[in-house]
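Since the structure comes first, as structure tokens, the remarks are kept for the end.
A single protein chain has been removed from this complex, and every other one stays in its place.
Chain lettering (A and B) follows the sequence in which the chains are written, and residue indices restart at 1 in each chain.
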Amino acid sequence: MSDQNIFDRLDKLDRRIYYWLIVIVITWPLISPIGLPITVKPSSRALYDGLTSVQEGDVVLIDIFMSVSTWPECMGGLVVETNTLIDQGAKLVYIGNSVDVSRSWERLKELVPRLETLEYGSDVVFLGYYTGEDAAAAQMAVDMSSIFPADHYGTPIDDLPLMSEANSATDYAMVLFTAEGEVKWIQQWGEPYGVPVAGMGIAMKGSALAPYLASGDIFGLAVGVRGAAELEALAEMPATATKTMDAISSTHLLFVILIILANLPILYNKIKGGS
Amino acid sequence: MILKEGRIVAFVLLFGSFVLYYMFTKMIQQGKAFKIRTLAALEALPEAVGRCAEMGKPIFYMPGIGSSLSLSSGAYILAGITILGRLAGFAAKAGVKLRLFTVTIDAMPLIQETIKNAYAIEGKVEEYSDDDIELIANQSSLVSRYIGAVQREQPAAACLIGYLAYESVVLSEAGNIIGAMQISGTVNLYQIPFLVASTDYTLIMEELFAAAAAVSGDAGAVGPIAAEDVIKFVSLGIMILGIVLAPLGITFLVDLLGL
Partner (left out) sequence: MSFIKSTAFKYIPVIVFAVIIADYFFAIASLGSVAEILRQFAVVISNIALGLGVISLLRIHGKNVQRRLEGRWQYSIVTVVTFVTVFVLGIINANGDQYTWAFNHVYTTLQQTMYASTGFFIVSSAYRAFRARNIDAALLLIAGCIVVFTNAPIGEVIWSGFPVIGDWLLGPGQLPGYRVLMLIAGFGTIVYAYRVITGNERGFFGGGE
């Protein structure tokens, strides 16, 4: 033990040390923001351009697949999407494949007070939770009312004027996915009916979504907190995602420093000529 | 035209694949042997059980999350359960306690039957207990339950094979903290890097199906896996042809595939 040098200690660094470092570097920028500039990626810009190309009266379907655990990554972007689409005069239909979608909807209403100013049933509808994934998406493309005989609040779908004009895929100007579930929209709405698909993914899914973007299956993509922050920058609505980016910067910097430290013992051993 | 536009080639390829699967299955039934290459993760199962037997510790198994009825996760969970059968056989033989954690409620009867059968084949059905199979409400609860169980019971080995999402990082690292040997496998693309970095052996993508086929050994499982090699070669050929033709501005292949 006493003949352990610094490199041996670095090799077996107690994980509690860097857990505490993570807590500090996440918390500090949230308390005292730095305000580093954010460069917008082409994929986020394409998504935003798609949102701003929506015409007044167009109906947009938004699938809130995120659960409450992915709010930090995706809620900011969803807020921007909603605000932008309201500015464009679009009509919005919200659904969700996550069991806590009603919670996400309530949270969205808190963050976008303008949703309450829209006429429910004519300009915005929240249909609620659905299950069945691909089968449900395929059936919705043909007849939404067969999956949603009523909205989340129990109002029969026939009593919602918006749903009478937006009952199948061809009635929608675009589908926006949130966090996950992009494959079913691409396969069941995008490919057969040509409905434009775009959305946001959690950071983990960035690489998985890139092929769909490259092939044109989705026209725009915002990934993770960074994507949400980019949308906020484009819409000039800085909010939580923008504030979080400083914490992202500090944490990522710490991450790289830790990796460099973790490799110092290997470098030291190589120089020493040992194993 | 009775076939919908843009789906002719897809139809031909799909049913061509089925014909190939059928042919290869028949060939196996008639005695031709197709050997699935050695999969390190599968070969490591007895090693994992042996480690547990030496250390007197249990082995943990998690067959993934989601529903076995779901299109996105069902096939992989079922493949994970097939591999579980082999592991259960090794565990029964070695007298190692097998602890299973799952959120897949609809697969519970299958999981119980699979493990019980494995124990029965080894003549140790009395050592099987439903109590060793824990059903947990959801993904997040699974994470906290599994981490706690790992810390308390200190398994010498753990297997995370099936449909894995974000919990793959947490569960594999929980095993690493106590120094457990870990075998993983999933088809979930964006979890594979985490598993490769965190576990000792990983079944990547189709290796999960191949492993399940190797374990079950029946012609209906091995035949399609063997036929897929032909399909992969055909796909590779199409890709190479496309790479050659595209810079020359020849679009007949693209037009053909778009029929």
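Criterion: contacts are C-beta pairs under 8 Å (C-beta built on N, C-alpha and C of every residue); 3 or more make two chains touch, one makes a residue touch a chain.
The model shown is predicted, which means the values in this text are computed figures rather than measured ones.
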Contact with the hidden chain (one of A:Thr70, A:Thr84, A:Thr178 or A:Thr240): A:Thr70
Residues of chain B in contact with the chain not shown: 1-4, 7, 10-11, 14, 17-18, 21-22, 25, 67-71, 74-75, 78, 81-82, 105-110, 113-114, 131, 134-135, 137, 140, 143-144, 152, 166, 169-170, 172-174, 176-177, 187, 189, 192, 194, 197-198, 204-206, 208-209, 218, 220-221, 224-225, 228, 231-232, 235
Touching residues (missing chain, whole complex) on chain A: 13, 15, 18-19, 22, 36-39, 41, 67-72, 100, 102-103, 106, 130-133, 135-136, 138-139, 142-143, 146-147, 153, 203, 206-208, 210-211, 214, 224, 226, 245-246, 248-253, 255-256, 258-259, 262-263, 266-267
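Quick note on the criterion: only the chains that are shown with their structure count from here on.
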Chain A and chain B, separation of their C-alpha mean positions in angstrom: 29
Chain A-facing residues of chain B, complex: 70-72, 140, 166, 177, 189-191
Of chain A, residues touching chain B in the complex: 15, 69, 133-135, 183, 204-205, 207-208
